[in-house]
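Quick notes on the structure that follows.
The other protein chains are all here in position, but one chain of the complex has been omitted.
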Amino acid sequence: MHNPQLNKDGKLKHLLSIEGLPRAILNQILDTAESFTGVSEREVKKVPLLRGKTVCNIFFENSTRTRTTFEIAAKRLSADVLNLNVSTSSQSKGETILDTVDNLTAMHADMFVVRHSQSGAAHLIARHVAPHVHVVNAGDGRHAHPTQGLLDMFTIRRYKPDMHNLRVAIIGDVLHSRVARSEIHALTTLGVPEVRVIAPKTLLPQDVEKLGVQVYHDMRAGLKDVDVVMMLRLQNERMSGSLLPSAQEYFKCFGLTQEKLALAKPDAIVMHPGPMNRGVEIDSAVADGMQSVILPQVTYGIAVRMAVMSILAGSNDA
Amino acid sequence: MTTPLPEAEQLLTRLAEQLRPVITPATALVGIHSGGVWIMQRLLKLLDMPLAHGTLDVSFYRDDFNQRGLKPTTRPSQIPFEVEARHIILIDDVFYTGRTIRAAMNELFDYGRPANISLAVLVNRGGRELPIAPQFSACELPLPADKNLQLLQHEDGRFYLRLDDQA
Partner (left out) sequence: MKIHIKNGRLIDPKHGIDGQHDLYIAAGKVVGIGEAPAGFVANQSIDASGLIVCPGLVDLSARLREPGYEYKATLESEMRAAAAGGVTSLVCPPDTEPVLDEPGLVEMLKHRAKQLNLAHVYPLGALTRQLAGAQLTEMSELTEAGCVGFSQADVAITDTLVLWRALQYAATFDFTVWLRPEDPYLAKSGVAHDGEIAARLGLRGIPAAAETLALEIIIRLVRETGARVHVCRLSTAESVSLLRQAKQQGLPISADVAAHYLHLTEFDIGFFDANCHLKPPLRTQRDQQALCAGLADGTIDALCSDHAPVDDDAKLLPFAEAEVGATGLELLLPLAVKWAQDRQLALSTAIASITSRPAAIIGLDAGHLGLGAVADVCVFDPAQYRRIEAKSLISQGKNTPFIGMELPGVVRYTLLQGQLVHQA
């Protein structure tokens, strides 16, 4: 099947999902991001790469954090940035996603950064946009959050350069997590030999092992000798109901504490995509502890998004 | 081409001798990836002076980004010294259109305001498209536009030049 993310020369045209991207492209993004980290430390934190281009952040689902990092990234590339929060109310007036996209295309936007609550929204937009427009998926439903997956890989590579020799555990609500899906695909594509998921059965998708992961339901077994611990956020509304009895019980069984972390390798790093629920999925002592790389993750997010945007913007068909 | 290409190692020595007189404690060498960085490293050895130095990858400043996109590999630029008021010698292997040098100067200015910038190259092949020219070049070798001149390294690290037909 034709991969809608690549152009006819096999270059990255849209970033919609990590799944299906060749390892070389992931490495190109990570290497380019490495070059951009220096830019943020200079006197002038800008490069002229996207001068004259318009990047449009269309957020059908609110997320100030993610939108801000994309905005900073675009501005450091000298692009003009347009932010659009499409509230659900204006959608219910009958304007469809594609109407919104058409309107912005008419204003000569060159790139759309899209966040939507429905899986597949970014694919739909990418199928529909004019040939010169690039689409970056900033999170679609439960499907994918590829830039988060990439910045997590960037972080891991900084601390554990030999990806071929790692054991990684992803812990928490995999079922509803676009971050988890992107992380799993990124890790397996980059050649990490052992990826584990640890969660109760109610928070795992059916057939999740077909994504190339080993399934654990017990933190103590799952954390044993891992190099990287990747926590997932648990949404408030899922903490008590038919998925889980309570946040307390969840923390007891699947929350990351110093004591459980001690089962991982001594130099294991701890990651979280944020925002954290302290005392629900992660203990504060761990979140703020020596092994936590949660803040560097945020920093690297900008360089990774700069890399993605500049690679996409430079992949126009001749 | 029947005339043999100049010996790159000889050009390197010649360039070092050209630069030696102008170097002061305020001088910094900046090599442009990748040929310029190789030359800079050899110059540092030949000159045998404790000079400030750095590297530039001008990918993010190129004027052909819209046509050609980003190179598959970029390396971080590293300017580990204060650019402000510095005498900077930019170093590249082959001088051609001058566009790379423009990009490099733009990038340098994003680090600070140098006192002056000069340009040193191994070969000036002619064909500039901008009002930029090298102050120091070890060799003038005018070439037609359909030729591509490249600096390469032997396995033992010695330099040599190669001339190809433009792809």
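Note that the chains are named A and B in the order they appear, and that numbering of residues resets to 1 at the start of each chain.
Simple rule for what comes next: contacts are C-beta pairs under 8 Å (C-beta built on N, C-alpha and C of every residue); 3 or more make two chains touch, one makes a residue touch a chain.
As the structure is a computational prediction, the values presented were derived from the model and not from experiment.
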Checklist line | Among shown chains, those touching the left-out chain | finding: A
Note to self: Can you say which of A:A144, A:M239 or A:L256 touches the chain missing from this structure?
What the structure shows: A:A144
Check: For the chain left off this view, which of A:H116, A:R196 or A:R305 is in contact with it?
Finding: A:H116
Note to self: Touch as defined at the start, partner being the missing chain; which of A:H134, A:K160, A:R178 or A:R233 qualifies?
What the structure shows: A:R178
Item checked: Sole contact to the chain not displayed, among A:L6, A:I72 or A:L211 -> A:L211
Note to self: For review purposes, identify every residue of chain A that touches the missing chain, sorted by number.
What the structure shows: 1, 4, 16, 19, 96-98, 116, 118-121, 123-124, 128, 140-144, 178, 181, 205-208, 210-211
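We adopt the following convention: only the chains that are shown with their structure count from here on.
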Check: How far is the middle of chain A from the middle of chain B, if each middle is the mean of its Cα atoms, in Å?
Finding: 39
Notebook entry, point to check: Inside the complex, what are the residues of chain B that reach chain A?
Noted result: 57, 59-61, 65-70, 72-78, 106-107, 109-112
Item checked: In the complex with chain B, residue positions of chain A that touch it -> 11, 24, 28, 31-32, 34-39, 42-44, 46-49, 310-311, 313-316, 318
